[in-house]
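Missing here: one protein chain of the complex. Every other protein chain is in place.
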Amino acid sequence: MTHKIEVQVSELRQITSWLTEVDIEFVEISRPGTTIRLTAEAQQRGALHESPLPAVPGGGTAAAAHVLEGVQKQVTTVTASSVGIFLAAHPARTTPFVSVDGHVARGDIVGLLQIAQLCVPVLAPIDGRVLRVLATHGDKVGYGTPLFVLAASA
Amino acid sequence: MTCIIEHASIAYAGTAGQMRLDSERTAHAMKQDDSDPPLCISMLGTTAMLFEAPGALDLRAQRRIWTLAREVESWPGVREAVPGVTNLMLTFSTPPADPGLLDAALRDAWAAAGELQIEGKVVELPVEYGGEFGPHLHDVVAHTGLSVDEVVQLHCAPLYTVFALGSHPGYCYLGGMDPRIATPRRKVPVLGLPGGAVSIGGVQTGVSASTGPSGWNTIGHTSMSFFDPMRDNPATLAPGDMIRFRVERIVS
Partner (left out) sequence: MIEILSSSALATVQDQGREGYLRYGVGTAGAMDRLALSVGNLLLGNPEDAAGIEIPMFPFRIRFLEDTAFAITGADCAARLGERSVLPWWTAQASKGDVLTIGVPASGTRCYLSLAGGVDVPVVLGSRSTQLRGQFGGYNGRQLQKGDVVQAVGLEQAAPLHELAREAGFGTVPPEFSIPRPLAVPEAEATETVVRVLPAAEYDCYQPESLAAFWSEGWKVTPQSDRYGYRLAGPTLSAVRVIEKRSHGIVPGVIQVPHNGQPIIQLRDAQPSGGYPKIGTVIEADLWRLAQARIGTKLRFVQTTYPEAVAALEDVERYLAKVRNLVDLFRGSRH
């Protein structure tokens, strides 16, 4: 059963411009009975500011926004548990623990926090897929600094 | 001062950069006579210091080394005093801040060291000479020009003094072998020589205390136990003890 969904164009414009500014792939907005999920697709990003946005996304032509009715997708941000230096790979190795689109299991080591001579693991709290790697190898991070965004496995 | 002592002082002084390849020093080294070496103190990294007594290889010098060892073993920073054949190695628990001071103290202690008279025990070892366990007896015969009986007689005649232990657990460096039966070390060492092997290497003789390789000439076998790790004093023999070899049998 489809509903006619009335969305404020200006609101959508605001949200999509914010999307591109912070370089996040998607955002969800929940309303009673409805969840809107906006996904910024890479090749469209540059055009988002200019192209007109559909008033009714369900029937629209812009590829920049998708609305999923009643669908909730779980997303988790993995954050640093303390101050330290974020390591995407172990000091003795060159391959990073994970990369975007890689799959992880709950408890997998996805990165390290170097605190002086100690290496503390950053763990995946859920089974899922790596959506974003937010920190770069060598970054100084603080408690709570977001490091990864994971999507739960379907 | 000999070249080696100068060299050792430079090592302590901590001069940075490449050491000069001093042709004078090399020339001096060429003149050394190993049968009558000078007093020499050198470092083994930061882990130990080696004191080499001057003069002939004899019991007089060795007794003074025993005295030196007793004096030095309780010095601060010294982990162990390890006598060798007319020499002494001091291992460190912590490396000395100034090895030059330790060097000087060692020289003083040596100058003051009398001959330690140890009332050692005399141990008689029955030896089966030749045969399966004395495979190189004939090489000694060939080298010395003596007969089997003469070699055995000359080997059994002296009362040997244990100068020091080393090489492997319980092994004794013995002094007093007759130079007439001296035979050079072998070009190819024998692996897996059993404990109890009685051998001649150069001017020295000894008995191996456990299975291992040896480049010496094995002339016989004895079945004494030289080491028991479960004992507080694990070695059967100590510096100052004496050994006499007794002919049990000569296998031709």
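Residue numbering begins at 1 within each chain, and the chains themselves are lettered A and B in the order written.
As a convention for this text, a residue touches a chain if its C-beta (ideal position, glycine included) is under 8 Å from a C-beta of that chain, and two chains touch if they have at least 3 such contacts.
Computed from a predicted structure; not experimentally measured.
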Task: Using the definition of touch stated at the top, determine which of B:Ala48, B:Ala105 or B:Cys156 touches the missing chain.
output: B:Ala48
Field: Candidates B:Pro76, B:Gly114, B:Pro179 or B:Pro229 - the one touching the absent chain
entry: B:Pro229
- line: Touch rule applied to chain A and the missing chain gives residues 90-93, 106-107, 109, 114-121, 123, 125
Query: On chain B, what residues meet the omitted chain?
result: 3-4, 7-8, 11-16, 18-19, 21-23, 25-26, 28-30, 32, 34, 40, 42-48, 50, 52, 57, 69, 79-89, 91, 95, 97, 99, 164-171, 173, 204, 209-212, 227, 229-230, 234-235
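Methods note: only the chains that are shown with their structure count from here on.
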Field: Centroid distance [mean C-alpha coordinates] between chain B and chain A, Å
entry: 74
